[in-house]
Structure formats: structure tokens, C-alpha cells
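One chain of protein is taken out of this complex; the other chains stay put.
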Amino acid sequence: MIQITVWNENFHESTKEEIAKIYPKGIHGAIKEGLETEADFTVRTATLTDPEHGLTQEVLDNTDVLLWWGHMKHNDVADEVVERVHKRVLDGMGLIVLHSGHASKIFKKLTGAASEDLKWRETGDMEKIWLMDPSHPIADGLPELIEIEHEETYGEHFNIPAPDEIVFMSWFSGGEIFRSGCTFKRGKGKIFYFRPGHESYPIFHREDIRQVLKNAVRWAKPLHNSPSVAYGHYNFE
Amino acid sequence: MIQITVWNENFHESTKEEIAKIYPKGIHGAIKEGLETEADFTVRTATLTDPEHGLTQEVLDNTDVLLWWGHMKHNDVADEVVERVHKRVLDGMGLIVLHSGHASKIFKKLTGAASEDLKWRETGDMEKIWLMDPSHPIADGLPELIEIEHEETYGEHFNIPAPDEIVFMSWFSGGEIFRSGCTFKRGKGKIFYFRPGHESYPIFHREDIRQVLKNAVRWAKPLHNSPSVAYGHYNFE
Amino acid sequence: MIQITVWNENFHESTKEEIAKIYPKGIHGAIKEGLETEADFTVRTATLTDPEHGLTQEVLDNTDVLLWWGHMKHNDVADEVVERVHKRVLDGMGLIVLHSGHASKIFKKLTGAASEDLKWRETGDMEKIWLMDPSHPIADGLPELIEIEHEETYGEHFNIPAPDEIVFMSWFSGGEIFRSGCTFKRGKGKIFYFRPGHESYPIFHREDIRQVLKNAVRWAKPLHNSPSVAYGHYNFE
Partner (left out) sequence: MIQITVWNENFHESTKEEIAKIYPKGIHGAIKEGLETEADFTVRTATLTDPEHGLTQEVLDNTDVLLWWGHMKHNDVADEVVERVHKRVLDGMGLIVLHSGHASKIFKKLTGAASEDLKWRETGDMEKIWLMDPSHPIADGLPELIEIEHEETYGEHFNIPAPDEIVFMSWFSGGEIFRSGCTFKRGKGKIFYFRPGHESYPIFHREDIRQVLKNAVRWAKPLHNSPSVAYGHYNFE
């Protein structure tokens, strides 16, 4: 079984009626629903207001892949929890950062750059997500073009390090482009950033988006039998 | 002095009046004109119909950076000349491949992929060229957005290996995106692919495009004092 | 089932008694033996002297991953077969190139460089293969160090494009280092180059080396449901 934790700040859904209508079980609930159709996935959720944001050491130790959705409440995430997540990623836990999670403390820490920097605009542009790497496991079973009628716009320059791989890129009707599906590695951990998912559109109810997340979970999960690596003062035995 | 050779198949300009109007001195002439404003650049041109396509061993041995524009006549380029250019690139000569040069024999050989594969359409779309890497020498002095009112459209998937660096990407009004400025290295040679430059638009008369080419030449030129590398059977002296 | 074809020029084993003693079933036989312990692997072999080198269109169409061992007979491989393999790689077939296969026509064609260029020496050096990327699927279940008491030495500079990923690197007792486990992608195909495997040492009988090959096959296999990608003249329907 692949053990998955979906983390969501769960703020918009709790405070705005129109968002609650789109996501009656929260964004985390919709993501969970999309993932748990897979027989070998076990999915739990955690939110900002849970004790330790629901991300205790025990939860993280039992998480193969963590999905992260945050937007308005990045600064309310405790530094101690961010450190804990960072360590687990270096130790092999997969991390999937969604949409405005680009500005989360954990993603900024992992990229080492100013990943909060990008252009944005809420004008309901059409988004076309093009497949850039048809060999990539995250592309399995997908069309080469995913069209989303309305989305928030993000535009380059996106202030991240050059990703290890670019799986998707977006075109927006207003004139922008964006690296929408990017992979990174840190230590033993695999990280996937995926752009779509603004709270005011029902993105996480879509089958194609759910397929991306399923593929990303399988790609990001730790190795079965992770190699032991020695650090520090060293002598061959 | 940086010694530059601009190669052009020179077919459209020689056979179609409307193209000759845009490029009365040929595409190669316009590129040359754009480059030779630099005091330390020496620019010569060569075309398909010259003996050995103007790319004799002597010319290549005295070329620091070669620019390549081809479109309809890729198959008329002699394999022997392609081999010669390939060797010179591996030996340190810079190569700048322009627009439809993506399907040239030399670029296909250097990429090892099917770089002729991409989507295209001639509908006069607007192209917006976004800067993806503001640290890159090829971006020096440029705006973050170059807008071209009408261009031929290219669309992903562009069937190249993942570039070492992506400097520019294009948005097209019709819905496509494209990796428009890509760097590669082969041996001691640096290669830059740059997308714009369809023959029916006066792209190479633009100051911004000329700036890209000037920067690319400086980036692609060989090292001053290239390290000597030994290959084959080897023993430390 | 993952369908695997192991290709071997099968020259040393057929002509030198001391090599035949190490590999009585040929290098291909030893590799096959190592792979077919996996329940979901179907392994066949093909050699240079088979009609069409055993790599007919039908065989390739039914191959998910091709392993390639060649050394003295690279030039005897028909260009037509090389073209066929190249096309299949671009179309998604995985390719694992072993040891002196770095100088094979197919690897040179796929890299676009002069991958035959490297330093070499047959002095029975010790090789230590270090794990460079502990997150990589090809490292699953392996130690961070594989020690081979005697091997042929390869040394940098290895004249390949910068690999997409470096999984292993080797240290040699004589003073050289080498990028021993490198991944590349071309089109839909994944390529893994793995250095060890000189004919005069029983490398392919080792459990650790066999584990690398098993992992590499799983990594390189095509997607279950490969995305359809359109190329050429294009209009949205």
C-alpha cells in the first residue's frame, strides 16, 4: 500500500460559501476522493487547524507521499512542522506541491530560491496544459493537451531553480506561459510541483487532473528498499 | 576578433519575389548586417550553392561560431559537409541553429533525436517570447518579453532531448507554446537553437532579435585556451 | 509481462576459449539468466550473426526494453538495423547500453556526440562504483558502494552530452573516474548507459550487477498507456 497524506490549509472552503459549494468536503476531500479509487492507495487528510497541523512525526513517518495545498495561510504553518517535513523529504518521502503552494514555506525551503515570485492574474483565462515530456511516468495515460476553460493565470518568470524535468507547461489565453509540471529531487525525496488548482474552479474534480495526481504519487513514492548512505567521518572497514 | 560564418540555404529569397523584398541581401545578409555592428565580430556568409556549400575545412577551421538557416533544402546539404561541421562543433566551434534549421541534418545529428518533429502552422499568429532564465548571458540587455506581431507558429511537443538550459519560451495566439531558446553542449561545442525567423517576416531586421544573436555568439564562442583532452588507450606518464 | 531482448555481438565468447569459460552461454546468456528470475520478465536473446542481427521489425515491435553489448564488431551492425532500433527508441522502447556499447552505432546516434571517446586501460584495476543518486529507481535495493576487484578501466572525459541523471560513478585504483550509470531520454524512449561488463571478468554473474539491470529494465520500460503526440501541420479541431 502507498500511504498518502493530503494536506490543505482549508481556509477558503471554511470561510467562503461559494468555495464551499465547489468543494463541500474541502479541497483535501476532493483530492482524497480522486486518489482513493486506486486499490493500493491509502489516503488520509490533514489540515492547518489540526494539532501540529495534522503533521506529527508519527503521521509523517507513515506517509509515503504528501500532497500540499496552501494559499493564504502559509505564514501560519509552524516552522517546526516545516523542518519536520523537510527532513522527511530528504529521507525519501515524496512531496506534491499544488498551485499556490509554490509560495509555501516548505517549497521555498526546498527550492532555495524565491519560488513565491511569479506573475498572476484572476481573470478566468483559459489554460492549455501541454505535455512536454511524453516519456515521463507522470504523463501515463494522459492526452498531450489538457484544456481548462477557466483558471487563475500564472506567468513566467517563475523564480525556481531549473527543474530536473519539465513535464507540463501551460498556455494562458491572456498571453502568459508557465512551467506547470516540474520535478525536483532533494536527498532521497522526489518533489513534483503542479500548477492548476485555484480554489474557485472545480479543478480537483476533473478526471484528467486526478490522473496526473495518481501518476505523480506513483512517481514520487520512496524506493522499496532505499540504499543506506553513510555521511560524516568515514573510513572503509 | 570573433570569426563568424552565417550559413543560409538562400532558396526562398532567390526564387520568390515577396521574400526577396523582405530580405534583399538574403537572410544571411540581414543576419550579417545585424552582427557586424560589433567591433570585435568578423562576419562572412556562405550559402548552399557555393562550392562545398561555402563550408570548406578551411572556412570551418577559421570559424568560431556558425549560424545556420535552412528550410526547404535540408536534403541537399552534402553528408560530407554535415560530418565536417559535426566534427568542428565537437572540437569547439559554436553553432546557432535558427528557426526551421531544427530539421537540418546537422541539428538532427547533434541532438540524436527527431528534432524535425514539432507542430507548425502558417496563420500569422502573434508570438510572445518570454525570458525563462534571467541569469543567462544570452538574455543580457533584453526585455523579459519580446513580442512579434506575426510569425509562423511552432508548437510542442518539440522532439529534442531535454535542453541543458531553456532561455526563452514562446506563446502563440493560436494556443501553442514552444521552447524557443535552448542550449546544448556536444564535446567542446556550444549549441543554441533559436526559434523565430520565418522567411516571410522581417524578423532578422529587428534590434531585439539581433541582440539575441549577438549574445548567443558571445556565449557560443570557443574558450580562449581550450583544455587539451586525451582519448583512447591511456597511461599516466 | 515486460518483454526484454538481450543483444550481444557474441564475438569474444565464440572465438576465445578463456572468454567462453567465463561466459559458456555467452554474455547474453548470463544477462538473460540474471533477468529471468523476475516473474514478470520475458527474456529473449539476439546476436550479430542472426538474420538481421536478430532485430527484425517484429522482434523490436515486441520488445519493451533492449539491452546492448558490443565491442569489436560495432561496424558490422547494419545501418538499417541501427535506424530501426533508433526509431523504436524514439517510439518508447527502453535501451540499456552496456560497457563498450558506448561506441556502438546506436549509442553514438542517440547521443549525437562522439561517445566512443574516453580513456581506457586493461590493467585489472579495482573499480568502486559509488551511488550518486539515492532517490533513483535504478538504485533500489543496492548498497551505496559496489566493489569489483578487477575490471577494465575507463576514464573521463567521456564524450557524451550531460546526462539527464547520473546514477553511478566509478573510481579506479589507477587514478581514473567515470560516469558509470547515466540516463538519457530521446523521444518517448528512456536510455541507460551502464559501464561495467568487460568480457574477461565475470561481471554479469554478480548479484549486485544483476540487480542494477533488473532495476534499469523497470525504469526504462515504456509507459503503460503512452500519450499520443501529433507532429506536423496542425490545427485545433
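Think of it as A, B and C in the order they're written, each chain with its own count starting at 1.
Simple rule for what comes next: a residue touches a chain if its C-beta (ideal position, glycine included) is under 8 Å from a C-beta of that chain, and two chains touch if they have at least 3 such contacts.
Since we're looking at a predicted model, the values are computed, not measured.
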Omitted-chain contact residue, chosen from A:Asn159, A:Ser200 or A:Ser226: A:Asn159
Hidden-chain contact residue, picked from the options A:Ala46, A:Leu118, A:Val167 or A:Val217: A:Leu118
Touching the absent chain when the full complex is considered, from C:Tyr23, C:Trp171 or C:Trp219: C:Trp171
For chain B, the residues touching the chain missing from this view: 92, 131, 133-135, 137, 139-144, 164-165, 185, 187-190, 223-230
Residues of chain A in contact with the chain not shown: 90, 109-114, 117-121, 155, 157, 159, 161-162, 164, 174-176, 184-187, 229-236
Chain not shown, touching residues in chain C: 128, 130-134, 144, 155-157, 162, 165-166, 169-172, 175-177, 179
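Following the convention adopted for this analysis, only the chains that are shown with their structure count from here on.
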Most remote chain, CA-based centroid, reference being chain A: B
Self-contact between copies chain A and chain C, residue sets same or different by half: same
Between chain C and chain B, distance of the C-alpha-averaged centres to the nearest whole Å: 33
Residue list for chain C, restricted to those that touch at least two other chains: 164, 185, 187, 229-230
